[in-house]
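A protein chain is absent from this complex, but the other protein chains hold their places.
Up next, subunit A:
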């Protein structure tokens, strides 16, 4: 079998991309954090699951947070339903199997595993959400 290789040296362009991505990720995290505390404070009832999704005129952001604090975020178009179910599946069938159960994957740093990337890709491509769009 072909061994998965990942390069240890990065070109300046890759570095710049990573930097933009990570600062974007920080912004995203800050926004989600604010929405979460906003939702929990403004809700008149005890929010069981807290923040679920938001919708703009162009896209919908679906949000899933596990009790252990993992956050899964998926952007879709506005007609997509059940994206939350897909996120749960991602957690159960991919993150758990290929990150948590892989002792080489550190839990507090970016996931490097090629196998994980492959499985995420597979999951999304076989999901009805993806299939119904690609026609």
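What to note about this one:
In this section, a contact is a pair of C-beta atoms (placed from the backbone, for glycine too) under 8 Å apart; a residue touches a chain by one contact, two chains touch by 3 or more; residues count from 1.
Following the convention adopted for this analysis, contacts and distances are computed from a predicted model.
Of "Origin recognition complex subunit 4", "Gamma carbonic anhydrase 2", "Trafficking protein particle complex subunit" or "Light-independent protochlorophyllide reductase subunit N", only "Trafficking protein particle complex subunit" is the UniProt protein name of the chain excluded from the display.
Interface note for the absent chain: among A:96, A:118 or A:131, the touching residue is A:96. By the touch definition given at the top, subunit A reaches the unshown chain through residues 26, 29-30, 33-34, 48-49, 66-70, 88, 91-92, 95-96, 100-101, 107.
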